[in-house]
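First the structure, in the form of structure tokens, and then the observations on it.
Some chains have been omitted; the remaining ones sit where they do in the full complex.
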Amino acid sequence: VKLSIIGMGHVGQAIAFAAVIKGLADEMVLVGRRADSATGDAMDLRHASCFSTPVEVRSGTIADTQGSNVVVVTAAASTDFDSCDRRRSGAPNAALFRQLIPPLAKASPAAVFIIVTNPVDALTRLAQHLSGLPPNQVLGTGTLLDTLRLRALLARRVGVHPHDLRIYILGEHGDSQVAVMSSASVGGAPLGIDPLELTALAAEARDAGYAVAKAKGYTSHAIASATMMIVEAIAKDAHVVLPVSTRLSGYCGVSEMWLSVPAIVGRGGVIRTLGINMNEQEIAQFQRSAAAVDGLTLAWLSDPLSGKA
Amino acid sequence: VKLSIIGMGHVGQAIAFAAVIKGLADEMVLVGRRADSATGDAMDLRHASCFSTPVEVRSGTIADTQGSNVVVVTAAASTDFDSCDRRRSGAPNAALFRQLIPPLAKASPAAVFIIVTNPVDALTRLAQHLSGLPPNQVLGTGTLLDTLRLRALLARRVGVHPHDLRIYILGEHGDSQVAVMSSASVGGAPLGIDPLELTALAAEARDAGYAVAKAKGYTSHAIASATMMIVEAIAKDAHVVLPVSTRLSGYCGVSEMWLSVPAIVGRGGVIRTLGINMNEQEIAQFQRSAAAVDGLTLAWLSDPLSGKA
């Protein structure tokens, strides 16, 4: 597996380190704004890989990503807002994507693209548009991390392994996200948690990113782990179900939008989405979440030549 | 972790080999009827462990199991029927358990006992009775294997990883088992499979053990893997949800019986059971399954001194 990472800030670095430890790639290319820093990371990671499975890690330009199997995009125009106001960073990041995505897609037309940069839903839609690739090949980390954070909180509360908690946060990776409580289960059984408590835990999960960013200035380890979970599903063609940002066609009445829903992920990216049960209130919330993302994205797509997006 | 394996037939051997490959134990004791054969296995496995993590494997008697953390019991009075008619082997195996379980429990009063020998539900109940240990410390592999077989069939049919299929086979590890279809889901969404097709797949899962046994004369690899999944949950205190044979107290109206239901498994064995949703028909089936096992077990428990069980 050839894995390219575009953007070597805190998140890109953590993803690269996790990939080395887990031995998921044979070859890695790091593309960062600061070439010397990316070169230092590549050397450091090559040394690190000798403690597990040697990996050919090097820094480079977009040309070096040629023929990648997976391209992870974490690049952001500025790191000033990234964890704090995912939406405000939209315009400058959209402009950056206009520069980066077309040559990346041309260099690796068979790759699965994983978009991590925020606002992730809007940027994943934009990235697919700019890439000209089939929609299933371009996905965003979306609410995978929010979902796992909620499962972690519930796991501690219920005393069970997070993998046995089936609850999803869907929609926007942002404030309008929807915790689908009506179909939540633990090992196939009802959760048995008071709805008010569950709502409070979902709010804690939604706000956890802000809390981490407020405390340490950014988030890195958890989003890197979420990204690696997607990379692993692709690398091993594992067909696991993950809530990722993907194109919807008639999902709860939403079409031509990119939002997170449970999707089967394998070698080619998103294989198909799964229609989870939601009650009327959740469906309405999901549609509101779609509208929130839509407002953010439309301008960019209608004006594809504008550097300002 | 000190792991003792009682009974070194096909299943005991496969469990021991899997434990060595997975490096789950620091110390292993193999107790088999034929001392020379167990000694040969211990040597062979000690050599095998050098290819991964060295493990101290030796053969021995019950006295050598002293202080085990996990005791796996696969011993059977005769291997003639074991995979073919799980119930017929009950009486001689019960007699064998009367000899084995009390000294094993005395040697390792803090261990979790995993019963693999068939008929597993009745023998797990008997083993707990004979051991004098708390019920949560004695569990049977039960329908864990049936459940995974069904998930495997469904995984192939639906195109998804088995871990994302939530469907349980509960009740007796035998013909009266119940595939709980009413609450089955894939990644949180409904299965979307025709009930008739699902019934056929459940029947195939139920009969898979017979099919394997008919083809090769016994079953070993899958039941060993199921057992190792339980050992791993205990060794890592993982709190995972597994359908195992455990004591029920008012589960769907069944009490003082040992049958498989979804249970949270960790360091101390079964931490608690989970009340999965079943429809009326499934509840009735489950109760019939309980009655079927009950008939098998009662005689033995009422006549604890009889070698003939």
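Going by the order they are written in, the chains are A and B; count residues from 1 in each one.
In this section, a contact is a pair of C-beta atoms (placed from the backbone, for glycine too) under 8 Å apart; a residue touches a chain by one contact, two chains touch by 3 or more.
Keep in mind the model is a prediction, meaning the values are calculated, not measured.
Novice: How many subunits, all of the same sequence, make up the entire complex in this structure file, 2 of them being shown?
Specialist: If we count every copy in the full complex rather than just the 2 shown, we get 4.
Throughout what follows, only the chains that are shown with their structure count from here on.
Novice: Give, as an integer number of Å, the spacing between the C-alpha centres of chain B and chain A.
Specialist: A distance of 39 Å separates the two centres.
Novice: Taking the complex as given, what residues does chain A use to touch chain B?
Specialist: 155, 159-161, 163-164, 166-168, 180, 183, 185-190, 238-241, 262, 264, 271-272, 274-277
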